[in-house]
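Only a single protein chain was left out; the remaining protein chains are all shown in position.
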Amino acid sequence: MPKTILEVIDLKKHFTHRKGMLSALKGKEQSIPAVDGVSFYLKENETVGLVGESGCGKTTIGRTILRLTPATSGKILFDGNDITNMPTGELRKLRGQMQMIFQDLDAALNPKMRIRDILKEAITVHHKISDAEVGKRIAELLDQVNLKKSKLSNFPHELSGGEKRRVGVARVLSVGARLIVADEPTSALDVSIQAQVVNLLRDLQKQLALSYLFISHDLRVVELISHKVAVMYLGKIAEIGLARRIAHKPSHPYTHVLWSSLVEKQSKESLQATRNVQAGSWGVFDFERPFTGCRFAPRCPVYESKGKPDICTNPATEPQLRDIGDAHQVACHFPL
Amino acid sequence: MKSYTQISGEIGEFSDLPFWKKADVVDLAYVGYGLLIVTLVVVSYVLGSFNLLPHDPQDLDLNLMMAPPGTVGHVLGTDFMGRDMLSRLIVGIQAYFLPGLLAIFIALFFGTVLGVLAGYRGGMFDTAITYFTNLVDSFPRLVLILLVIAAFKPSIYYIMMVVGLTNVPVVASLIKGKILFLKQKNFIEADTALGLPVGTIILKHILWHNCRTLLIIQATLGMAEAILMETSLSYLGFGVQEPTPSWGNMVQAGANYFMQGKFWPSTAPALAILFTILGFHLLGDGLNNILEGKRRGT
Partner (left out) sequence: MTTAPLLKIEDLRTYFYSRSKQAFIRSVDGVTVELARGETLGVVGESGSGKSITALSIMGLISAGPGVISGKIGFKSNGTQKNLLQDLGDYVTLTKKDDRIMNVSKDLVEWEKNVERVMRTIRGKEIAMIFQNPKSSLNPFVPVGKQITEAIQLHTSVKGEQEAKDRALYWLDRVKIDSPRLRFDNHPYGLSGGMCQRAMIAMALASQPSLLIADEPTTGLDATIQSKIVDLLAELKSEFGITTMLISHDISIISRLSDSVAVMYGGTIVEYGPARDILAPDFASKHPYTEALLASIPSAQDIKEQGYLQAIEGDVLDTINTPPGCRFYGRCTRVTDAIREKCAYKEPDLREIAPGHKVRCWLYFD
């Protein structure tokens, strides 16, 4: 029975939006609830995909889980340890096991350092190792990520996109990652290179029993690589369940809208359904129109078709995630 | 219509070229000249400290007053009291060299510390430091120096401390700007995520790899400024006093003889000031372009 490597309980991350320097004093600070009460868990050797549009908070969750930004409230449990407020000194020792692959290809790579030095640094972060050992480990890593040895003496700007991504992966592995938060690992790459990276990640999972939190807006890749998928909308999880189910028999109307936007899948009916919905500044937190009840209501075709029932927009009855069987949870009063 | 298809040829392997081939000729010239000046200054300083001079700078030779350069025994001629110009110029360096280094050290050290705090930690540190640096910046430097001279001894070291302090805001804001720029590129965050200790991130990744050019340039500019400051003050009579030679007071003393048509006593130290400051500025400029890999023109 694989154990749970990551558990997130009612995680919240609010950003304060200051209007001018004195707003703190005047109490006029407004907070943007980027992540507003998210709970899920990730087991070893499992991939959970996290999808949603920009502004839904998926990148923020990734960064909060890894303590790159402090959580506002909630709990983060890594391997059973509560790391939500763990002091940085203690946390540093665990950091090696929970790593991030950044969306920006150049993120992890100091442009002034050669690849060899970048990897060497990563290897020696937590342990003191002899040079010979380092050499061996580097060779091992290059082999694992399929990178040519000749690239070691190059600088990051001399590498192609795919190669940079692979160095990033190697760096993360070298420090002993068991949980990897992959934030849009394929977006900056060409389609043919994306395939290489996706294959690589799957291979590595098989070899090293890694766990991935795979954040992406590419629905096809997410469906391919994930065991479970969580769909986020404006800071909350709308639906979470097995990948196949989410993609083909979604329960939440938003999931349905999302998946049917894959251009080739557009059928006449789904086009009709989405067209009737009011085109507002959706997906973006709007101070002028704070939330009342279900966040998706303004865009929801089901809400429309049911004659705008009050239960959806009443803040007291905001839909919460509930179990509908088969490791499937949905936050909706009228699931499909 | 012209076609460029026929053009091909060997590809140069640019990154592997030694830096003197990669850099612009102009920059190399600048750096060459700058290094020459630096060498001369350092050598002169050493000679001066150990008194290895061609003549005693205070040695009067009333027979040979205001001799032009090239006179036997006096390569650069003599001043209006018959003292050897070259020896005086060499000793004049004593007046600004160590103090200049002090100014540079203060500016770079405190500037870096404040810059790192403001840029890396941000938040309250940033606000506080910004206020502080704005405050220091708005002080007219010369007034501050004169105040220090009035309050304490007119020691060149005190003066240079002030010069250093007044340069702290510049360095701090450059470092802070660099850090903010680097933060955008995510790799500071990536380093934290990896588990690197904060000290390593700051010292190695930020300062050594990305800020060292900046700091070197500030050092060269700092020295140029120190020279200017010291010579100006000595010229005005506030710095090094006669008979100890300083380029500034040499220009001052020789000024009287200008009217008599005797240009050399004033001109020689003035030229020394000019060429030396120029050397440091060009060194900074050239190094900046070479180290950052920038090109001129096209």
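Some observations on this one:
The letters A and B name the chains in turn, as written, and every chain counts its residues from 1.
Following the convention adopted for this analysis, a residue touches a chain if its C-beta (ideal position, glycine included) is under 8 Å from a C-beta of that chain, and two chains touch if they have at least 3 such contacts.
The model shown is predicted, which means the values in this text are computed figures rather than measured ones.
Remark: the omitted chain is touched by one listed residue; of A:Ala139, A:Leu208, A:Leu262 or A:Ala327 this is A:Leu262. From the options A:Thr16, A:Ser54 or A:Ser153, the residue with contact to the unseen chain in the full assembly is A:Ser54. Among A:His217, A:Arg245 or A:His333, the one in contact with the hidden chain is A:His217. Remark: the omitted chain is touched by one listed residue; of A:Thr16, A:Ser31, A:Asn81 or A:Asn199 this is A:Asn199.
In the full complex, subunit A contacts the hidden chain through residues 53-54, 160-163, 190-196, 198-199, 202, 217, 219-221, 223-224, 247, 257-258, 261-264, 266, 271, 274, 278-281, 283-284.
By definition in this document, only the chains that are shown with their structure count from here on.
The mean-CA centres of subunit A and subunit B are about 50 angstrom from one another, to the nearest whole unit. Contact residues of subunit B toward subunit A in the complex are 15, 185-187, 189-197, 205, 209-210. On subunit A, the positions that touch subunit B within their shared complex are 66, 68, 92-93, 95-96, 99-100, 102, 104, 106-110, 112-113, 121-122, 125-126, 155, 158, 171-172, 175.
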